[in-house]
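Here the complex is missing a single protein chain, while all its other protein chains stay put.
The letters A and B name the chains in turn, as written, and every chain counts its residues from 1.
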Amino acid sequence: MSFDQSDVEKIAHLARLAVPAGEARALGGDLSRILDLVAQMEQVDTSTVEPMAHPLQMTQRLREDRVTEENQRELYQSVAPATEKGLYLVPRVIE
Amino acid sequence: MMHEKSVTELAAGLRSGEFSSVELVEHYLERIERLDGELNSFITVTAEQAIEQARAADARIAAGDAGPVTGIPIAHKDIYCTNGVKTSCGSRMLDNFTAPYDANVVSRLRDAGAVMLGKTNMDEFAMGSTSESSFYGPVKNPWNTGRVPGGSSGGSAVAVAARLCAAATGTDTGGSIRQPASHCGITGLKPTYGRVSRYGMIAYASSLDQGGPMAQTAEDVAFLLQAMAGFDERDSTSSDTPVPDYSATLEDSIEGLKIGLPGEYFDAGLDEGVRKSVEEAVELYKSLGAEIREISLPNTGLAVASYYVVAPAECSSNLSRYDGVRFGHRCDDPVDLEDLYKRSRSEGFGAEVKRRIMIGTYVLSAGYYDAFYLKAQKIRQLISDDFRKAFEQVDVIMGPASPTTAVALGEMADDPVSMYLSDVYTVMTNMAGLPGISIPVAPVEGMPVGLQITGNYFDEARLLNIAHRFQQNSDWHRLMPEGV
Partner (left out) sequence: MQWETVIGLEIHAQLATRSKIFSGASTAYGAEPNTQACLVSLGMPGVLPVLNREVVRMAIMFGTAIDAELGRRNVFARKNYFYPDLPKGYQISQFELPIVGPGQVEISVDGESKTIGVTRAHLEEDAGKSLHEDFRGMTGIDLNRAGTPLLEIVSEPDMRSAKEAVAYARKIHQIVRYLGICDGNMQEGSFRCDANVSVKLKEHTEFGTRAELKNINSFRFLERAINFEVERQIDLIESGGKVVQETRLYDADKDETRSMRSKEEANDYRYFPDPDLLPVEISDAMIDDVKSALPEMPDMRRDRFESDFELSQQDAESLTASREMADYFETANAIAGDAKLTANWIMGELSAAMNREGRDIVTSPVTAELLGGMVRRIADKTISGKLAKDVFEAMWNGEGSADAIIEAKGLKQITDTGAIEAIVDEVLASNPQQVENYRNAPDDKKGKMIGFFVGQVMKMSKGKANPQQVNQLLREKL
């Protein structure tokens, strides 16, 4: 399987990663080799197999509808790169 | 010397007043100071807090309110959030991140009285098998500092092996506790998925991640697991299966124990020296009354392939939260939103993390989901079925934890595929969600080898019993690297 430059660009954009033009080829090569490894899966017929999403056969537990969290804005925003008036700042969002 | 003692021995020393927890902590801190410059097993050392916690532990011991790990100096893998302490996950992305809360594992161990010495180095976001991908530089194997310690919990494995702490926590997504334990000559247990809460453990692949203890002996591991295991209402995937007393059954006889040896674990890819050590260990079990049976796990060959779809898929989504907005690395002067995301993420993540995010994004994207992700989930089912059938015939499954002893530093750095392939014996357990332990057996050319024992769901007590019986009849776990 081969992962060409445009595949790298498309996937990098979906994942919001910047791949400098000079690195795209090498990364594409790595990814192609990984996909070749992954392609071993084709050896087995799984048409009648149910997919397994979780190791344990459990169902979702439900919590009671209670407010248990207090305002900790100051603490939580102490690790934020940019805040003002209690808001997280990002470059202007255009809608 | 204090640092040569196991947790069990240290606890006895603390109780008898032979030494205090403060003395013990100071002793380990001095060792870290002196030895870790070379080994690089710690990212953060929390000396002041450790002394404070040790004082409190001494008070508890004096008051007769001590448990088996009270006053014991331990280290946490830097993947566990620690309130007020830097929690980096080995990444530049979180180099500036001070966690505002404690992981469940951290608070449980603290409540039990264990003293935290610091946070250990690891592969970035737990993605790696060599502990070389850390933003803080590679961890070195104390048995040979030209070799890797295994990964991703390499810092914890090295800290225990070099006696820089009495025990440590790790996490295991595809072998990250068992493989470094094997490479460093210590005992490491990956519990059943859901046994230990994942709350506060920074996610790599949520359906595979599981925290567990690493220590010199199975007995020590039992004490730590006792404190770590149990239901947590903040983790929907945590199990409410009752937690047994793990040390109560350590001494049980293993007469008649049925051990399965999967042919697939002893094939051509296995190093001859490692094979011999593992076979010797199995012989010892035979002499203790165990029955050996040849079994088959026919889908072993597909384990790595399917793992490297499921884990990257989950990782690509789990790591989307690192966007430079609420925490973590943010690039300088972003010109727009795209720039903020792309530069912050590209600067914050290392090469291996980016590779896995890319693979994961690809296998989930439109048109590829069925061929990759769904297919891998189906193979996961087949692997799980293999184990289910095997456990109809045997009690536990034994084999090597890794096909070779630790490789040289840099040997796999540019070859992700061969690194992935070295996970062949460990990833299967994670895919099925089963518990597994690695214990030291005879070294090969001076490098440690681990025997992996895989058990049925929630059968940790039996694994610890079997490991402990081995350690009562061998001394491999007592070996210490030279120069420490």
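To be clear about the criterion, a residue touches a chain if its C-beta (ideal position, glycine included) is under 8 Å from a C-beta of that chain, and two chains touch if they have at least 3 such contacts.
None of the values given here were measured: they were computed from a predicted structure.
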Original post:
Of B:E4, B:E33, B:D65 or B:E233, which one is in contact with the hidden chain?
Top reply: B:E233
**OP:** Kindly state which of the options B:T70, B:T169, B:Q210 or B:T361 is in contact with the chain not pictured.
**Re:** B:T361
Subject >> Contacting the left-out chain in the complete assembly, out of B:R198, B:R330 or B:K378 >> reply: B:R198
**OP:** Spell out the interface residues on chain A facing the chain that's missing from view.
**Re:** 13-14, 16, 53-54, 58-69, 71-73, 76-77, 82, 84-95
Original post:
When the complex is taken as a whole, what residues of chain B touch the one chain not shown?
Top reply: 80-81, 87, 89, 94, 97, 99-101, 103, 198-203, 205-207, 233-237, 313-314, 316-317, 319-321, 323, 325-328, 337, 341, 361, 364-366, 369, 373
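In this text, only the chains that are shown with their structure count from here on.
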Original post:
Whole-Å distance, chain A centre to chain B centre, using C-alpha means?
Top reply: 23
**OP:** Sort out for me which residues of chain B touch chain A in the complex.
**Re:** 96-98, 100, 192-194, 207-208, 233, 236-237, 239, 299, 301-302, 304-306, 308-309, 316, 320, 323-328, 330, 334-343, 345-346, 349, 354-355, 357-359, 361-363, 365, 372, 374-382, 384, 416-417, 420-421, 431-434, 457
Original post:
Which of the residues in chain A come into contact with chain B in the complex?
Top reply: 3, 7-8, 11-12, 14-19, 27, 30-31, 33-44, 46, 49-56, 58, 60-61, 63, 72, 75-76, 78-82, 88, 90-93
